[in-house]
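Note that one protein chain is taken out, while the other chains of the complex remain in position.
When the chains are written out, they are named A, B and C in that same order, and each has its own residue count from 1.
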Amino acid sequence: MTQIIASHASVWTIMLPFLSGVLCFMAGRRIGTLIGVVTAFILTILTLNLGVSVFQSGPSRYAIGGWSSPLGIDIHLDGLSVLMLGFTAIVGTCISMYAFGYFKDRKGLKKEKNKHYAKMGTYFWPLWFFAWGGLNVLFLSSDIFNIYVALEIVSFSAIALVALKGSVDALLSATRYFFLTLLGSLVYLFGVGFLYSAYGVLDLGLLETVIRPGMISTVAITLMTLGLIIKTALFPIHFWLPPAHANAPAPVSAILSGLVVMGSFYLLVRLWFETFTGVIMPVAGQLLGVLGAIAILGGALQALRQSRLKMMLAYSTVAQIGYMFLLFPLLAGNSIGQGFAWGGGIYFSISHACAKAAAFMVAGSIMYALGHDRIKDFRGLAQRFPIGVFAFALAGMSLMGLPPSGGFIGKWMLLKAAMLTGQWWYALLIVAGSILAACYIFRVLEITLKAANPGEKALHIPLRMQLSSLAMSFFAILLGLAATIPLEILKIDSPVFFQSMEGFIK
Amino acid sequence: MNINIFDLLLAPTLIFLAWQMLRARDLLVSIVLFIIFGVLVSLAWVQLQAPDIALVEAVIGSALTGALFLGCLGHMESHRKKIVIEKIKISKGSKVYDCFLSVLVISMGSILSWSVLTLPKNVLGLTDKIQSALAKSGVENPVTAVILNFRGYDTLLEMGVLFLVVVSVYALHAIEPVSIKIQPRQASRVLIAFLHILTPLMILVAFYLLLVGGHAPGGAFQAGAMLAGVGILMLVGGVAFSFNVERWVLRFIYVIGFGSFLLIGLGVMGGERNFLEYPEYLSKKLIFLIEFLATISISFILVTLFAGCSGFLNYGKSNSGTVRGVSA
Amino acid sequence: MSVNDYISVFFIGVGVMFFIAGILGVLRFPDIYSRLHALTKADNLGLGFIILGLALGIGEISMALKLLFIWVVVIISSATSCYLIARAALRMGIVPWRKL
Partner (left out) sequence: MSTAILYSITGIIIFTVGLRGLVIYTHFLRKVLAINVMGTGIFMFLIALANRNSNGMPDPIPHAMVLTGIVVAVSATAFILALVVRLHAATGHTSFEAIHNDDRGAKL
């Protein structure tokens, strides 16, 4: 384990969101919005800086309170955590810019309705920054109980954001989300309890050294995995996700589908492939793979049946979560494909965050202007809202996995891993899922490309919203063009077997 | 440690209470059983040599949570103008489902229990390490040392959770003007007299708990919850006081606990000194300052949370009973 | 065991008797008002005896004062809550029981 002391910059990336969340709450909407946008940019710069320093000097740890790990809590920085941190910052900045336009006073709206948006804007910023801060705590913490608290922060703020709209649908999906996510965290906490009573340490790095296969370890990892699966909304516990993601205001949908999902998935990956490597049985990985497979097909089929765009995107998230879980069976076997599986799974989750955030932003812009998101009424949208449809098409490319997008790289690596480990059925599944994804994306694009009815003018959407969704979708494509940089970062202190990937990266 | 007869009686009673609480026909009975359950659980904490947790359980886990439930139930019933008649219903309506679930849950419980029996008899733990580091922590009570120094980061985030929830409760009522309203009914004279005695007493007790936290069970959460109890009594009894979140003073009070902890943590950082690493000569004072400010925040936050789920937080049509601007 | 201990056990025993009587009253009395009556009176007295017994058993002035303080607070709060419950019951229209 590396013992280089990290700079205080890592603390700032965690604490700055909380600090500005508090300031946003104190300052009210107008100043709060400004604080929010400025913080988002500062955070991006900070995390990029942190990424560079990790890239140059390798992984590091930071002892909070000066008590290092068994007694206190450590922050650890390695390739995976810095990558997650960085993409949260990039996606988060785009979402912040988008929200900057979204919650502004709107022309042509009734005064009351505008007041509603103003109130939503007031509370959006503190809640969003607490979610962001919670995610940063989660990515950097190396203490399993500290991670529990971080998970609770993320879920509470996510639930409050879902309920922000105040409509019955929003309240209902927030309540359902709440019960499930709380169940998930309690089950996770039980797993933490088992681990601590068996080994007497909470630090991930120390646990890795003392953990032994056996009844207790199996029970603990099973409980923690169950809890995190509930939180990530893998099939069969996915039913809460679509209403929650679809009924929220657009920036919130982007946060949930893009970032919050990534948080619990990240933790699961870290637990499975760093801490519990010796404990996990291959059959468990296969089980998660089967669930993922059902999620891919079921989610995509459900997405095809939806008549509302946001609902369709939410079901698409269910399917894409399935792809992320293919990482587990592909990695469980000990062979040459593991590097591809590891890289592919992580890469897929990152590019999904970018693409899905972009798609939800466009869907939100359309709702903003049209007041609805019924797909069948999208006729002529390509003429009336060209930037949005273009951004949606780019994001769609990544969701389908067309080259040269980030989604393509992720899927390609997973495919390669499936072939190399001899599990060809997963390769078939990946292809089938992509075809289904193409169906639901092209269904939307086809309608928007039809000629507009005469007399319909261009949509009036604030430029900030248009540009931020466009930037987000460019990122989703850029991830495909410049795949080496994220993969190189991922390699730093990576737990698995990157040697086999050397050739691919170069 | 050997088992005694008290434990053998208490443990099954707790299980029985939990079971009865969830299946009681009347929700009010369920909630009362929940409060009793909480009190008995705090007895179990005493048996398990955890007086700190016994205090918190009695004050927060049982009393305050019970008040939240009672407030919520009472509000929902009054809101409907008729008592909510609620039958115990099984979700999917079938006995088969219940049986299946019970089998699942029982097998889960047995696997977990069985694995407890395989636990090593005597675990390393961190007791010795904590004892040796205690001198440097600025407090003598090991639990307080863990909470505010060794694992102060957790506690900081926990204050963050409390603050976050108060923001969320306000956000739930975001569409309408928000302020805490008092019940239009007249306060009882006896209750007011009681509050006249109780309020100074509780402030005294809270302060005692705060001070004693350094070397004996007690601390900010217990003290804050004590003060919150007085606030809740005032609210329920109809004593005139009201909050208005539009005023910055109230928002500042919500923020001060979490905010000051955060700023102190960042303030001591620099050079060789890490985040939340208090200088040794200052650590006692800084910990007390953090706890003191946290107590104030916690008490107001808890009262607001109670108000939020028992209808004292104003929402819907603006109520004529609302008193605005009377300072808290 | 010293004489002091015997006295202390005796007082605690008396207190427990009062508690038992109070519980019997709650279970057997006919209406809410008489039950409240049984509960507050018997329990306050019972608690008083138990605290007296404990104070004698400990034999420390500061502890005894703390115990006394607990008793006073319990008496005040039980009087108040008993009054509030009775008032709520009256307002709900529950008529006090009378012997037929």
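Basically, contacts are C-beta pairs under 8 Å (C-beta built on N, C-alpha and C of every residue); 3 or more make two chains touch, one makes a residue touch a chain.
Since the structure is predicted, the reported quantities are computational estimates derived from the model, not experimental observations.
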Going by the stated contact criterion, tell me the shown chains that border the hidden chain. A, B
Considering the complete complex, identify which of A:182, A:419 or A:478 is in touch with the unshown chain. A:182
Only one of B:239, B:287 or B:305 touches the unshown chain, namely B:305
Among A:197, A:222, A:286 or A:383, single out the residue that touches the unshown chain. A:197
Touching the missing chain, which residues of chain B? 1-3, 7-8, 11-12, 14-15, 18-19, 21-23, 27, 30-31, 34, 37-38, 41, 44-45, 47-50, 52-53, 56-57, 60-61, 64-65, 68-69, 72-73, 75-76, 79-80, 84, 86, 88-91, 98, 101-102, 105-106, 108-109, 112-113, 116-117, 119, 121-123, 125-127, 130-131, 142-143, 145-147, 151, 154-155, 158, 161-162, 164-165, 168-169, 172-173, 221, 302, 305-306, 308-311, 313, 315-316
Note that chain A touches the chain not displayed via residues 145, 149, 152, 156, 159-160, 163, 166, 168, 171-172, 174-176, 178-179, 182-183, 186, 189-190, 193, 196-197, 200, 202
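The rule is short, and it goes like this: only the chains that are shown with their structure count from here on.
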Neighbouring chains common to chain A and chain B, by label: none
In terms of CA centroid distance, which chain is the most far removed from chain C? A
Whole-Å gap separating chain A and chain B, where each centre is the average of the chain's CA atoms: 31
Would you mind pulling out the distance in Å between where the CA atoms of chain A average out and where those of chain C do? 58
Could you work out how far the Cα centre of chain B sits from that of chain C, in whole Å? 28
Residues within chain A bordering two or more other chains: none
Going by the contact rule set out above, which residues of chain B touch chain C in the complex? 188, 190-191, 194, 197-198, 201
Which positions of chain B touch chain A when the two form their complex? 111-112, 114-115, 118-120, 123-126, 129-130, 133, 149-154, 157-158, 160-161, 163-165, 167-168, 170-172, 174-175, 248, 251-252, 254-255, 258-259, 262, 265-266, 269-270, 273-278
So in the complex, which bits of chain C are touching chain B? 73, 76-77, 80, 83-84, 87
